[in-house]
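Take a look at this one; I'll ask things after.
Missing here: one protein chain of the complex. Every other protein chain is in place.
Per-chain numbering from 1; labels A, B and C assigned in written order.
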Amino acid sequence: MSELRKLTFGYVGLLALLALTVGSSFLDLGGFNVTINLAIAAGKAILIAMLFMHLTGTLPRLAVAAAGLWLVILFGLTLIGS
Amino acid sequence: MSFGIPFFPQEASSEASQVDALFYTLLAFSAVLGLALTGLVVGYAVKYRVGSPADRTGQRSRNMWLEMSWTIASLIIAFIFFGWGATLFVRRDHPPADALEITGLGKQWMWEFRQPGGQREINELHVPVGKPVVVSLAAQDVIHSFFVPAFRIKQDAVPGRTTHIWFIATEPGHYHLFCAQYCGTQHSEMGGWVTVMAPEQYAAWLNSQGEGETLAASGEKLFRVLGCSGCHGASSKVRAPALEGIFGRPVALENQQTVIADERYLRDSILIPKKEIAAGYEPVMPSFDGLIDEGELQMLLAYLKSLSPQPSAGTKP
Amino acid sequence: MTSSAMTGTYLSEGAGPRAWLLTTDHKRVAWLYLVSLTAFFFLGGAMAVLMRIELATPAGDLVSDDVYNRLFSLHGIIMVWFFLVPSIPATLGNFLLPLMIGARDLAFPRLNLASWYVFIFGSLFALFSVVAGGVDTGWTFYTPLSTLYANGFVSTAAFGVFIVGFSTIMTGINFIVTVHTLRAPGLTWFRLPIFVWTLYATSLVMVLATPVLAASLILIVLERVFGIGIFNPDLGGDPLLFQHLFWFYSHPAVYIMILPGMGVVSEVLPCFSRRPLFGYKAVAMSSMAIAVFGFLVWGHHMFVSGQSAYAGVVFSFLSFCVAIPSAIKVFNWSLTLRKGEISFETPMLYGLFFLGLFTFGGLAGLFLAALAVDVHVHDTYFVIAHFHYIMVGGMVTAYMAGLHFWWPKLTGRMYSETAGRIAATVTFVGFNLTFFPQYVLGFDGMPRRYHTYPPEFQFWNVLSSAGAVVLAIGYLMPLFYLGWSLFRGARATDSPWNATGLEWQTSSPPPPHNFKSMPIVTRPAYAYDMKGLEHERFSPHLEAGR
Partner (left out) sequence: MSRTESVAFDNPRRERRADTFAMWVFIGSEAMLFGAIFLVFLVAHLDFGPAFAAASKHLSVALGAFNTAVLITSSFTMAVAHMFALHRRWRATVWALLATSALGVCFLVVKSMEYGKEIAEGMAPLLGLPFRYEGPDPVHAEFFFSLYFTMTSLHALHLIGGIAVIGGMIALWRTASPANRLHRVEAVGLYWHFVDVVWMFMFPVLYLINR
């Protein structure tokens, strides 16, 4: 069943990314640690969204895009103020 | 004033007439546009009421040219008002260098001011006419807001930071001082009067108040009582940064960054000494958070600023 | 018509509390909301009247400062969260959205009923705070006043608002999904009535902004109950961060409130002018623009708060931008009247009054967006006047317009036209008398939330207080003649105003699942200039090919 293989691939990928994020945090990369951690977290989120949540179709993507845009507004405009 | 009914507030600062110019322009614009629209709607309502003989041919339910032109016209007008308001606003950040510096402390429910010479006033503020005055504001408990309608100025006093407001009073007189930010039970009682006096009278008034201890002098005393001088003093055994001339200077930090030693930095260094550690020093300073109140903090800041020769006009964080 | 006209309608399907309290019919849920919101409106209104009576004299002689502070705080909390935010969406929107798009119900009928129960559950907390002794933080819950210094029942009130937020989100999700998935065949996006567009835009704001309010209220409750210090400067917290989070919700919330009002007026004006809405697409798109831009301007509540001047300039610029779509709408509504055949029934009177009041409220917004002027009038009665012109003069007037417009559809009965016109006029006069003086007061420098004030402000305050009494009469009148019409009103025909729109094609009141057969739409909205619209727009005998 190729579907199961896809899910297993996602599962193994997620575990690998987890190992990577824990491992990288023990290296001292200055400010880059946070960036790397967040990038890996975003990677995990994309894996889950695409493989587990089947993020397809216009409407679900619209909902995700809207929330993403609004989060950018919230973070961006708050941080210019402080 | 007409028949004792107040239509327009007094103008008593250099800012007031400029803000009013913008205000009245906006008022004229709003009146013209508002009345024109009202006239249009009422006119249509009368002309095209049911049964009227008006001509109804050639009606359209959209007109690209018309819609584009009013959109663009609105945009242009909006940007003009934006630019005008913003130009006046950004000057709030740039007080003249020779300004008289007064500290104001808001607490439930009173304003406490300290003149540069140390004279203390409660819910009263005396200022000379024609001279720039900077009020450095702090709050002891909740957010308050320093508001003098006749000067057209307002600034919140926020706990945990110092904010500034400046003005040049132009008319001698007696003006309302309000707290504009809701601050609890007796919010509406919090306030009093700003008295604008001719410079000679102001000087005389200062004298009659007695030569109080200046804020900086109180701060210096506090500096010794709290034991700051034990480490920061020239002859101390513990190595701590010297504070002479620190205000406004760049400080190298342990994490390779550099910050300007402004009021925010000094305040944080007293209350949160571990936050930004000066390069080359051990982080041994204890926090004074909870040991001193806002008023005492203002004294210490005034003292530290007095150690720097340059004028200490407010720089906002 | 005889009483047999009432059988087979949603009203005749089961009586008694069980049939109403367990209903999943969107039309009945709308009534549940209507009744509860009316109660909250008059509760909040009574507090406003008490405040105005207190303010008739400069001294604090009627109530003490503590009581006064509780009055304006609860007035704000109740009016904003328990009336204005749900008002049009939860009542008229709930009733009309499925009807207008030709659906049998909202996408999730049980979720819809659940949202009302959540609303009631949340409102119990708020009512508890009222009865137990009130809240004195203002509706804005600014920290650190609300977390460290206020001694009222802040936690319960904030928790109540938090819960009501869920009800708002549920309604928003339901509406968004309904509009996307349940439109009748032929009903394309640009054939939708503007009311549906505005409900959609409002739902978008509800779904994306309310959670941020929920987060900030959770943090307030946690600070008060558990003593954590996120907004407490003594613990390293930042009181301004609360203002950012709060206004990220509360400024868009203003658009949650006003957008559906704009939608109602976009239905009423074309109907009584017998003209299509001028610039339909521009009005639809400007509703969406308002919903999006509304999120970019919250910092204009914080020009003097101590945020950086740079942020102030950015937020001022964006605030001027959000004025444009509103201006476009006003121009479009005005031109809709051109070459029409205008009649002045009660809904139209309210609609025209909305147009005037919204315009004068909106123009005051320009003053507030202009930085240097805002510094002077911020936190004064100028702001109070401005947002009451928008929220009460605009939103509540539109709500009354909609209520009168669709009352025949809701109830199957007609109200007294004379009484309606008198009430509309009394409201208009009372409103202006109440709030116009507050513009002057604000410019003169009277701060808001003042229990006592210097005597020179008394003249305008007396005018305003007198106006409040007139306004209260204007709002009480419909309670009586609409109530009377429920039992004694003449039977309404299916389309008493001869309006377009699918909701008018079914019976008044509608049957349980709205339409006897699935409607098919062949025309744009507001086809008032086309002949024979009753027969062509809606073809009841064609079954959809699906």
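Note that a contact is a pair of C-beta atoms (placed from the backbone, for glycine too) under 8 Å apart; a residue touches a chain by one contact, two chains touch by 3 or more.
Note that the structure is predicted; figures quoted are calculated from it, not measured.
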| item | value |
| --- | --- |
| Chains in view touching the one left out | A, B, C |
| Residue of C:Ile228, C:Met285 or C:Met414 touching the missing chain in the full complex | C:Ile228 |
| Contact with the hidden chain (one of C:Pro98, C:Pro239, C:Gly501 or C:Pro524) | C:Pro98 |
| Touch residues of subunit B, complete complex, unshown partner | 255, 272, 274-275, 283, 287, 289 |
| Hidden partner interface residues of subunit C, rising order | 24, 98, 103-110, 169, 172-174, 176-178, 180-182, 207-212, 214-216, 218-219, 222, 226-230, 235-238, 241, 245, 248, 513, 546 |
| Where the missing chain touches subunit A, by residue | 1, 3-4, 7-8, 10-11, 14-15, 18, 21-22, 25-26, 28, 33-34, 37-38, 40-41, 44-45, 48-49, 51-53, 57, 59-60, 63-64, 66-67, 70-71, 74-75, 78-79, 82 |
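Rule of thumb we're sticking to: only the chains that are shown with their structure count from here on.
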| item | value |
| --- | --- |
| Rounded Å distance between subunit A and subunit B, as computed from the means of their C-alpha atoms | 43 |
| CA centroid of subunit B to CA centroid of subunit C, Å | 35 |
| For subunit C, residues contacting two or more additional chains | 238, 240, 308 |
| Residue numbers on subunit C that touch subunit B, as the complex places them | 60, 65-66, 69, 136, 138, 140, 142, 144-145, 148-150, 233-234, 236, 238-240, 273, 275-282, 303-306, 308-309, 312-313, 316-317, 320-321, 323-324, 327-328, 330-332, 334-335, 337-344, 352, 355-356, 359-360, 363-364, 366-367, 369-376, 378-380, 440, 443-445, 447-454, 456-457, 459-460, 526, 529 |
| List of subunit C residues in touch with subunit A within their complex | 180, 204, 208, 212, 238, 240-241, 244-245, 248, 295-296, 298-299, 302, 307-308, 310-311, 314-315 |
| Contact set on subunit B toward subunit C in their complex | 4-9, 15, 18-19, 22-23, 26, 29-30, 33-34, 37-38, 40-41, 44-45, 48-51, 54-59, 61-63, 66-67, 70-71, 74-75, 78-79, 81-82, 84-86, 88-90, 92-93, 108, 141-143, 145, 147, 149-150, 152-156, 158-161, 163, 176, 178-189, 272, 289-290, 316-317 |
